[in-house]
Structure formats: structure tokens, C-alpha cells
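Every protein chain of the complex appears in place save one, which is left out.
Order of writing sets the labels: A and B. Residues in every chain begin at 1.
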Amino acid sequence: MSILGKDFICTEDWELNEILRVLALASEMKKDPCNPRWVTALKYKSFLMLFYNPSLRTHMSFETAICELGGTAICRNPEMNWKKSKNGLSSSEALKDIARVISRYVDGVGIRITMDAVSRYGDGHKFIRDFAHFSDVPVIGMADDRVHPCQGLADIMGWSERYSPNGDVDSLKGKTLLLTWGSSGFTRPLASVQSHLLLASKLGMNIKIAYPEGYELDGDVCEQTRKNCKKNNATYEVLHDSNSGYEGAHVVYARNWVTRDAYENGEFQFQKEINRAFSFKDWIVTEEKMKRTEKAIFANPMPIDRGREAEDAVIESEYSVIYDVAENRKHTQKALLSLILGEVK
Amino acid sequence: MSILGKDFICTEDWELNEILRVLALASEMKKDPCNPRWVTALKYKSFLMLFYNPSLRTHMSFETAICELGGTAICRNPEMNWKKSKNGLSSSEALKDIARVISRYVDGVGIRITMDAVSRYGDGHKFIRDFAHFSDVPVIGMADDRVHPCQGLADIMGWSERYSPNGDVDSLKGKTLLLTWGSSGFTRPLASVQSHLLLASKLGMNIKIAYPEGYELDGDVCEQTRKNCKKNNATYEVLHDSNSGYEGAHVVYARNWVTRDAYENGEFQFQKEINRAFSFKDWIVTEEKMKRTEKAIFANPMPIDRGREAEDAVIESEYSVIYDVAENRKHTQKALLSLILGEVK
Partner (left out) sequence: MSILGKDFICTEDWELNEILRVLALASEMKKDPCNPRWVTALKYKSFLMLFYNPSLRTHMSFETAICELGGTAICRNPEMNWKKSKNGLSSSEALKDIARVISRYVDGVGIRITMDAVSRYGDGHKFIRDFAHFSDVPVIGMADDRVHPCQGLADIMGWSERYSPNGDVDSLKGKTLLLTWGSSGFTRPLASVQSHLLLASKLGMNIKIAYPEGYELDGDVCEQTRKNCKKNNATYEVLHDSNSGYEGAHVVYARNWVTRDAYENGEFQFQKEINRAFSFKDWIVTEEKMKRTEKAIFANPMPIDRGREAEDAVIESEYSVIYDVAENRKHTQKALLSLILGEVK
């Protein structure tokens, strides 16, 4: 197995053992951040991050990850620089030229391009795939409108830390995940949710998805999740009730997401989505609901909408893993970058 | 005395001997920037700077300070990323969550949030205090609407370099500082002025403050300054005449500041403040005025408004310390960061 030089755009592009290799190394790195085996893993290497959408966690966790491996992080908000030609009356540089030139300068590229940076569901994911096609250096997806594979890794690491003293990922096999939609004004893309469905099912978890009708997820992602469950003899269930599904759950993952067709004339309709989301106020995780689970942990990839996606008491509880998961973004990405771009002794 | 891990939000939070320790180390670092004792003081460490207001000196002096100590500087303009929810119709991430998550990624945080980034005098200072409350890593104030402690350190270092061959801070004890308001279109916050009043009085200088009526400083800051003077048997005087106070002065510090109540509906009224400041044209430091001092040095934390806060001849004179003070921002912050975050052998 060689991960060196591979793109990481969707967890489904990778073999299970490749993903397990990343998670195992992430655990080692978390325990011993300054070990000489990795503190120079990115020496003389640079990694470019293109943020078509802003970010707190992704941006900061990548930047610190690169720094802790001895590399150089370069950040750009390209919509401010390169997307000059919206009306077609001027010119803009071809994607193939941008990707080829960038490949001459840096050792790897991360791209974040979600929902409101594009005009149609799926165009963000396509953009990253196209960029990777023309790039000579590896490309890592840092969240698009379809998937967020790095968030998926951090989730799994955070959950397995709670179910096994050594953070053994096998401990999640056979456990039940309830993914429940949350009312919120954050208008979150489907990316995090879909990536962790793919990954949790790949690792053998039973899947329950709960959301108000109208918030259907991407059909291809659901189909792949179902296949993964079947292969692992795990269950797959869809619910449309904010109060069901808690029984038997080991992980409750609450998260707002938008409807996929929320574009008008290519512009994402934020306020319309917010109004719609606010009309489903019962879709909140409460202490009462959590009591009906199998002492489940509570997860959310953040930002979390306090009082809407979950009650404060849930967020502040012992069983909440949200800050651990956020921290794990750094450790999983350190492992990923080391294996893709660098050298771990 | 251990400074390791302490916040630095206001000089009054620190003991005098702690501040003297920083200044002494800054002098050593200035003389010998590449000494192995400190070139790796921030190895594997990262420091996040949140700029709610832009900056030349603060930004660049922190960034180069961190680099010269072997650390990683991370910069953000968070108003572009995180302050999405102004109208209350959408959601925004809770400060406690931002602070907790950031604490998982970096080793320290600097925050700049002055006047026009907030809706009311004091809210910037409060924001930094609140952030520090939820942060697990030390927080340094990089200028708020109330104080600018790092500027204070650089001022004191620059002045004592002129009064003692070794930059001995004791040389300022018993000397007289004239702080005089300046006419300018820069609309400066009260922060620098108030920090150096607190610090100069703590170090035993006599204080004279001159400003047009209506430009009163923060009452709590004045009260603390008066107490510091009393404790040191130093004098404290307030004047309202642009031509007085020069007699007996050893340091003339000229600086524009705004009135504290210059908000309407939460928006800072720049043009109104500029018009008001321009109506006090005599409040300029001239060569003639400087001749009446005790061969005083001329200070200003910059940017300086040439021809308004001071005549060009004053700024370009031998007794002007403005560029030395600007440079000292770097050295004092290197000392501060080393002692708070790192390790000096």
C-alpha cells in the first residue's frame, strides 16, 4: 500500500486499509506531537490552500498541521483574485493553466469550494476533480458541496477514542449511528454529513438517518452508504420524525443541512433556507432524547448552533465530543499530509 | 516569578517586576537577535493573530517577532469570516466555542479589536477579556479600545534608551512626561495613550496630560494613573491649553485621540470626529514649544500626522524617537512571547 502522491477527494476513492493507516498514524501523532519521526516530514515542502469559502477549523487545523510537520502553508482566497470574469465580456485564466502552474510551485494543493461559491449542487465537487485532473501534485478536498473527507476522518477518530482506550477504530463496528438533521440558521452544506455517512458505513456502523421531508441527501451518496452497510451486514434506516431513532443509538450526530435545490439564477438563497430551517424547531437534540440512547456520545462538526441544533446542556455534557473532534482535524490531517506528501521515518 | 502561560491584556494585570523582566530581555534580544538562547524559543509553536482592525506596525512586528523566534504566525481578519450574523436572522458561532476550538490548535492568541470594530467604548476590551476567559492558551491584547499594552512596552523601551546607555528603565523614574493631544485626521483610539499613562506612572514618572475640553480620557484609567503617581511620590496634572506644560518636560508624547462617545446607533462617526479634531489646529508640537522643555525627547506611537500632530522638523529631529519606538515593538514582543509561550535558555 502506498498513499504517497494520492489525491484525497472522497473517502470512497480510498481502500479501507489506507484510511485505517491514516487514522492509526493520527493517533500516534496526537500522543507524541514532537516525535522526530514526523516533525520534519514536510521539510522543504509547501502546501497551497485555496479557500473559495472561508473557514475557521479547516483553515487553522491545516495551517497548524503543516507547521508542526516543518512545512510551509500558503493560503489564498481566490475569488478575490482570479474570478474576474463573471459576465463573459473579459477573459479569465483557464483552470488547466492555473492547475498546471500551481503544480510547478508547490507540493500539494487543498481546495475548499462549497455551496454558495458555485451555482449548482455538485459543481464544487466537480471543480476539485477537474483541478486534480490537471494538477501534477496531489489534491486534498477541504470541503466541497458534496463531501468533506477530512471532517469524516476527524469524526471517526473522535468517536473511536470514546469507545476504545487506544482509539481503535474497530470499536465502532456494529455500533449504531443516528444522524439527525438540526434546525439552524447556519445553512450548512451537505458535505460533512455525507462524508461521515460514507465513512461510518464503510467501517461497519449501523446507520439511521432522520430529517424532515424535503431535506433528502444526495441519492448517489445514500446508495453507496446502503451498499457499504450491506457489505458489512449492518442496518440502514431513514426516518422523518425528530423524536425517533434515539433508542439503540451509540452516536448521535446532529447537524443542520440545506436543501440541495436552494439556488435561484445560480445564487444560493440563504434567507429562504434559514426561514425554512427555523420552521422545524423540534429538530433539536435534548437531554431527554439523549437519555433514551445507549449512553450515546454527542457529535457535531461545528460550528454548532446552541439552542437550535442542540441544547446547551447536551453540548456542555461529558458525552459531547465536539471539541475533541475539532482538535482531531489537526491530527488526522497531519497524518494525511505526511503520508501523501512527505516522509514519516 | 513565572510569566509562562499568563495573559497580557493590560499592564496593570502584571507586577512591576514582571514587566521589568520583559523589558530587560527585550534589550538583550535587540543587541543580539540571533543568539541561540532564543532563536528557537517558539519552535513547534504557533501564535494566532485575530485582526478585527487592520494594522501595519502591530501586524508586522508580531509576525517578524514570531519568525525570529522560530515559531509560526497565523493571521486572520475574522470580520470577513465569522461575523455573518448582524441582523439576528441567521446564526453565528458562540465566542466560547471559537475560543475553545482555537485553543486546541494554537499555543497563543493575539487579538486586535478597537473602536470602529465595536458599537460602544469598552466593548473591544471586554471582548478580549471574554475570549481569554474561555481560552485554554494565553491571550495577548494587540490593541483594543481601552489599552494597547504592547505599545506601552515599546514606548518605555524607546524612552529609556535615550536616558540611559544601557536602556535602564530606572532612568525614567522622576522624569516628567507631557502627554499632549494632537489635531489629526487619523481618529486614533485612546488605547496607546492610556496604556502608556498606566505604564509611565507605574515606573515613577511625573505625569502632565493636556487636551482640549471634551477629550476626557477613561476615568478608571486616570484614577489608576493618579494612584500609581501617588505611590511613587510623583506629580499628576491635567491641562487644557495647547501651549502649556512643555516647561520641565523630559518626554513630549503627542497623539491624537477621539472622544469616547463618538458612536451613533453603534457606528463610529469618523467624519464628525475628524471635523472636530481639525477645529483645534493649535494642538501641534512645534520646534518652538520643544525648546521650552528640558531637552525632551519627542514620542508618538505612529502613524503620525505630519503637520498636524507635529511639525516635520520635530519629527525629523535628533530628539525624535518615533522610529526607535516602532522598532522596539518587535523586540519587546519577542521578549513577551518567549516568556509567555516559550522557553529562553
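Quick note on the criterion: a contact is a pair of C-beta atoms (placed from the backbone, for glycine too) under 8 Å apart; a residue touches a chain by one contact, two chains touch by 3 or more.
For clarity, every value in this text was computed on a predicted model and none was experimentally measured.
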Self-check item: Selected residue (touches chain absent from view) among B:61, B:135 or B:224
Solution: B:61
Exercise. Out of A:24, A:39 or A:106, point to the residue that touches the absent chain in the complete complex.
Key: A:106
Self-check item: Option touching the unshown chain, where B:117, B:172, B:199 or B:304 are the choices
Solution: B:304
Quiz item: Of A:24, A:39, A:74 or A:262, which sits in contact with the chain we cannot see?
Solution: A:74
Quiz item: Among B:14, B:186, B:215 or B:268, which residue is in contact with the omitted chain in the full complex?
Solution: B:186
Quiz item: Can you name the residues of subunit B that touch the chain not displayed here?
Solution: 33-34, 39, 54-57, 59-61, 63-64, 67-68, 184-187, 270-271, 274, 302-306, 308, 323, 326-327, 330
Quiz prompt | Residue ranges of subunit A at the interface with the undisplayed chain | solution = 44, 46, 48, 72, 74, 76, 80-82, 85, 89-94, 97-98, 100-102, 104-106
